[in-house]
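Below: one structure, written as structure tokens.
Every protein chain but one is kept in place in this view of the complex.
Lettered A, B and C in written order, each chain numbered from 1.
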Amino acid sequence: MEKLKVGVIGATGMVGQNYIRLLNNHPWFEVVYVAASARSAGKTFKEAVAGRWLMEDTLPVQLENIIVEDATNVAAAKKHCDFVFSAVEIDKQAVKELEDAYASNGIPVVSNNSAHRHTSDVPMLIAEINDHHLEIIPSQQKRFNNDKGFVVVKPNCSLQSYMTPVYALIKAGYPIQDMIVTTMQAVSGAGYPGVSSLDMVDNVVPYIGGEEEKSEIEPLKILGDIRNGEFESYKGINISAHCNRVGVIDGHMACVSLKFSERKPEIEEIKEIWNDFTAIPQELDLPLAPKQPVIYMEETDRPQPRKDRNLDKAMAVTVGRLRECNVFDYRFVGLSHNTVRGAAGGGILNAELLKARGFLNRQV
Amino acid sequence: MEKLKVGVIGATGMVGQNYIRLLNNHPWFEVVYVAASARSAGKTFKEAVAGRWLMEDTLPVQLENIIVEDATNVAAAKKHCDFVFSAVEIDKQAVKELEDAYASNGIPVVSNNSAHRHTSDVPMLIAEINDHHLEIIPSQQKRFNNDKGFVVVKPNCSLQSYMTPVYALIKAGYPIQDMIVTTMQAVSGAGYPGVSSLDMVDNVVPYIGGEEEKSEIEPLKILGDIRNGEFESYKGINISAHCNRVGVIDGHMACVSLKFSERKPEIEEIKEIWNDFTAIPQELDLPLAPKQPVIYMEETDRPQPRKDRNLDKAMAVTVGRLRECNVFDYRFVGLSHNTVRGAAGGGILNAELLKARGFLNRQV
Amino acid sequence: MEKLKVGVIGATGMVGQNYIRLLNNHPWFEVVYVAASARSAGKTFKEAVAGRWLMEDTLPVQLENIIVEDATNVAAAKKHCDFVFSAVEIDKQAVKELEDAYASNGIPVVSNNSAHRHTSDVPMLIAEINDHHLEIIPSQQKRFNNDKGFVVVKPNCSLQSYMTPVYALIKAGYPIQDMIVTTMQAVSGAGYPGVSSLDMVDNVVPYIGGEEEKSEIEPLKILGDIRNGEFESYKGINISAHCNRVGVIDGHMACVSLKFSERKPEIEEIKEIWNDFTAIPQELDLPLAPKQPVIYMEETDRPQPRKDRNLDKAMAVTVGRLRECNVFDYRFVGLSHNTVRGAAGGGILNAELLKARGFLNRQV
Partner (left out) sequence: MEKLKVGVIGATGMVGQNYIRLLNNHPWFEVVYVAASARSAGKTFKEAVAGRWLMEDTLPVQLENIIVEDATNVAAAKKHCDFVFSAVEIDKQAVKELEDAYASNGIPVVSNNSAHRHTSDVPMLIAEINDHHLEIIPSQQKRFNNDKGFVVVKPNCSLQSYMTPVYALIKAGYPIQDMIVTTMQAVSGAGYPGVSSLDMVDNVVPYIGGEEEKSEIEPLKILGDIRNGEFESYKGINISAHCNRVGVIDGHMACVSLKFSERKPEIEEIKEIWNDFTAIPQELDLPLAPKQPVIYMEETDRPQPRKDRNLDKAMAVTVGRLRECNVFDYRFVGLSHNTVRGAAGGGILNAELLKARGFLNRQV
């Protein structure tokens, strides 16, 4: 199979670099195009990221001398790319317009940005949870007046440490009514330079702008249905989130208390539901899909960010400490890798799903 | 006024060192006696703490050459001390017996240990909350067969970041029914060497042995009443705690969601209740009492451990981020200094209260 | 004695805030005037620092409602201030011109900036080392065409952890020929937000722009003489510096190897020289002068930044681990508090020395 030709828009930023890193040697996709701000355009990629390459792996050799294009040059992208990953770090309205421009020109956009998360015909995808939301793409394409381009987005990284375990329970027939969540989030979530070391050494910051709202609202769309070509939010769950920033490089952790709507399963049943949970990405054996999307750890003090964030290519959600709650039904701890599962890795998995579903095809 | 003569039992450990540090130049109390394990006994205090003095202030000069006694030598303590602070770090049963031995011999014991926290006639004191629990001392003394000795203890450090604010609300006529708390606790809470740096660099540990149970049960005794010479637990509140260890030196922080039992105050009223809250220690103008026991910070991202833990001699509880909760009524963040307010400082304040109430007197 | 009226120019930045904090309740100086960039001008000081007050102590109440002036408004400063501390964070050339403007208008400037460090008639002062450099002020005033204004500066914070101990040896008759220094410097040295937490968690950065050059060249001026109204660099010492950034809040540490020019003292003699060292600030009993400017610690693993940086009001240099060097004569470790001794505290001590020497007087 010839690989699909991929562009990374916003390739010089932190999420963009993660796309570059994770797409190296990908079996289905090949990065042939990188774009960034006008400031970087015209430079080689190596020059453009000089002094700000943040990955532990070195820049892939074959991309060192590729010329960075201007992100706003949609025509150039169209010439080279079957689809693009969008990881631009500009303001929300500008992202929206840019992603619309790509889609209108027939280029599928797999986005890491929040701009289109609440656009009524744009799927916000966690591949293990709401793959059926892809059904909305044709009506979106109608809006864009072509049958190739579209936009899909992924949700905020903070909620990925508990949404898949929570969905697994709902899917198993145990809907959840109330959920109080406290997150301890990694500094990589804020990009680079992001959080000052004066705020993180010997400290915790109990506030991340906009993060609590996202953690509370986005799950409702993800769990929702499509009605008349638009998404309709799930009404069955109330979420309250406390979001904290801690001095961890990668890995968002969440302490969760939850109350079931109706009957509640036993502890052992929950562990089984989690350990046995698989979904479409596993069935389709997508390249970046974790073998086991939810891993329950029996150790009393796990999961922990540094020790567990990289399990199964950093794509699994690890959970632990499931126990009764004095106020609700149960408590547990969840962890997911925010810049892999919660960002570039999640985006690539979304693209793999789109490809498997026939939404991404050779165009150039 | 001549100062009361004080012994610190367990003076070489971390909490003991904090007692030594905080009692330096105290207006009412003077350390004249230090005791520790048999291993340290017979050495000068300076020798005994060589290589393991953990305070930022240096060892008070006047105590450098005092000879460390064996903590089990109650007779020696009786000769020199009007009362003692107990900060021994031995197993629970041994602490219990040791503290009983001191009390039986007529020596008041102000303890930092957990051993007697659930003894039915021992007050577990937060000076601003349950000073009336001191009324039980006479019946305790009857058990010890003398009218001088007794034991009072302080609760676990983790709950001090929210118990005073919560009590202020209850006292103002707003009882609380449910509370879900997630703590992020400092490494000093585990003593020295305590938590390995391999567990704290780039990491969070979502478990502290025994801490969640203490956080849930101890408040019920503190809020309880005395009936027939014994404490009876408060029944009005359910608490569920998630306790985490983070790479912070001092300062336990808590994210709290709470639901009132009956009516609920407005946000502005809660802030007023907190900022205006004072209690007996303030009325009596006790030396180590914070002027304002609960300080509400209006900044969106405060309190933070490193920046706020030292407010008002590190004896105040700082709170912030009061806002509505999607599931319960309100959410907020609380912070208190675990080794000062939550340990030695809290113990000294308890002793000051006991002195003001006439329970501590010149004996030697 | 009526206090001198002081302005802090650049009061909203990190160093400026430290001036505000350390000058609170100062016996000789009273802050009556604060200035900052045009952006802050016109606001109350409280408003101007809202969300970026970085000190552990709260903003002094009496300064909350003072109106921030524009730093370029020299005339306003002249109306209110007997002298100013300069802590503006703008580019070097702009600092130079601004400080010249204040001095030309008859306002003494005690500066924390590097702009004038190598101006030939501006003293770069460590109060314990080169107080005699103040003799150059009259010839500087001639240049400014008035007999009141002048500029004095302090050296870079990184060299303060070893310069005073090294000077003490030179002064005792043991000149040093070669010195190789490796610093591990705190993040507060880079201001706020300064160093990204992504560079400091689980990491060390072996480079700080311009810092090595400063560490090597500035000592030569400090140790130099005045000749024909200009400073002449000391030629007797070669310094090579490796400067690293580590995840420490405050406190620059240095590992030093040194070789004496001629004869070398014994280890015990060096310790005595250090512990006994005092200079003009101690003789004059200046308010912020440390009682003992160099403190030798006998413990095998000290000094350490968090444990020792605050000794003697954070104004002492602590040294330790003096031992033979396989290549040069001796090795040792030095530590000083970079934002107190190395910045605002050092500046205030300089002002105290200037006041004691008659260079600062009532003007308004």
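As a working rule, a contact is a pair of C-beta atoms (placed from the backbone, for glycine too) under 8 Å apart; a residue touches a chain by one contact, two chains touch by 3 or more.
Because the structure is predicted, anything quoted here is derived from the model rather than measured.
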{"item": "Given C:1, C:61, C:75 or C:327, the one touching the chain that is not displayed", "value": "C:327"}
{"item": "Residue touching the undisplayed chain, where the options are C:37, C:120, C:139 or C:182", "value": "C:182"}
{"item": "Candidates B:63, B:151, B:208 or B:248 - the one touching the absent chain", "value": "B:248"}
{"item": "Option touching the unshown chain, where A:137, A:249 or A:354 are the choices", "value": "A:249"}
{"item": "Residue touching the undisplayed chain, where the options are C:189, C:305 or C:346", "value": "C:305"}
{"item": "Hidden partner chain, residues of chain B it touches", "value": "54, 187-188, 192-202, 247-249"}
{"item": "Positions on chain A where the hidden chain makes contact", "value": "50-51, 54, 56, 58, 201-202, 249, 299-300, 306-308, 310-311"}
{"item": "Contact footprint on chain C, counting only the chain that is left out", "value": "178-180, 182, 184, 199, 201-207, 216, 238-240, 242, 244, 246-249, 253, 255, 257, 300-307, 320-321, 325-328, 331, 333"}
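Rule of thumb we're sticking to: only the chains that are shown with their structure count from here on.
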{"item": "Centroid-based (C-alpha) most distant chain relative to chain B", "value": "A"}
{"item": "For chain A paired with chain B, centre-to-centre distance based on mean C-alpha positions, whole Å", "value": "44"}
{"item": "Length of the line joining the C-alpha centres of chain A and chain C, rounded to whole Å", "value": "48"}
{"item": "For chain A, residues contacting two or more additional chains", "value": "199, 201-202, 247-249"}
